[in-house]
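The structure is given below, and queries will be raised subsequently.
Only one protein chain is missing from this complex, and each of the others stays in its spot.
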Amino acid sequence: MKYINNPDRMQIEIIKRTYLVSSLPIAYSLISGEFETLLGFVFGLVISTLILRLRVINIERSLDMEEEKAETFIRNRYFIEYAIYLVVLVVARTNPSLNFLAAAVGLFMMKFTVIMWVIFDMAKGGLKNKLQEYKDLKEDKSEKGGN
Amino acid sequence: MVEFAPEVIDTIIRASALLGAGFAMIAGIGPGIGQGYAAGKAVESVARDPEARGNIITTMLLGQAVAESTGIYSLVIAIVLIFTI
Partner (left out) sequence: MIEFSPGTIEMIIRSVSVIAAGLALIAGVGPGIGMGYAAGKATSGVRRQPEARGAIVTTMLLGQIISGSTGIYSLVIAIYLVFA
């Protein structure tokens, strides 16, 4: 997570990684010919991308408000978001050319990507630390051997 | 003595299972509040000590991912109640 200070760059990074991860299920459904699954998944993915943009805009607006006002503002915006999710899922359920469960999984894809990203980052950091410790240990030993 | 026909018993069991699935999903309130609370505290500590933001964000996300599990338990129970009974 290099771009923590820069929200614009961070959004692009999140979207890029989400699409990279979700290219696997898309490729699988293309190969196996399940076009309802493919359409539902892409539908959920597009909606989750748009919701990400909406959230960033709402957060930027709420930062300049008073504390209690910002609280009610974000709460009301979340309920609007919830209504959007409701409409999206109802459309996915009633439309026969969209798979309902695939649309739901498409909505969850961004969250899954963020969690996997953090876990990989932590694993990488831990591995680096272990290598550094090992190197230090080796240097200590060689110094002792030299003496 | 009141006796129920087998279809009536089946109907009652199926209806109770569906109602139970609805009740099970109320558990989703808990993780939502908890994750939001964690995000609030993380934001507070980023404002207090901007140098440590990488560690704070990692810790926040991992804690939220763990807190999520109760919501997933209730989802699993609801799915089991709907599809198997």
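A few comments on the model shown:
By written order: A and B. Residues from 1 in each chain.
The rule we apply is simple: a contact is a pair of C-beta atoms (placed from the backbone, for glycine too) under 8 Å apart; a residue touches a chain by one contact, two chains touch by 3 or more.
What you see is a predicted model; the values in this text were computed from it and never measured.
Of the listed residues A:T72, A:N129 or A:S142, the one in contact with the hidden chain in the full complex is A:T72.
Contact between chain A and the unshown chain involves residues 3-7, 10-11, 14, 52, 55-56, 59-60, 62-68, 70-75, 78-79, 81-82, 85-86, 89-90, 93-94, 100, 104, 107-108, 110-111, 114-115.
By the touch criterion stated above, the residues of chain B touching the omitted chain are 2-5, 7-8, 11, 14-16, 18-23, 25-44, 46-48, 50, 53, 56-57, 60-61, 64-65, 68, 71-72, 74-75, 78-79, 82.
The rule is simple: only the chains that are shown with their structure count from here on.
Here chain A touches chain B in the complex through residues 1, 4, 114-115, 118-119, 121-122, going by the rule given at the top. Against chain A, in their complex, chain B makes its touches with residues 53-54, 57-58, 61-62, 65.
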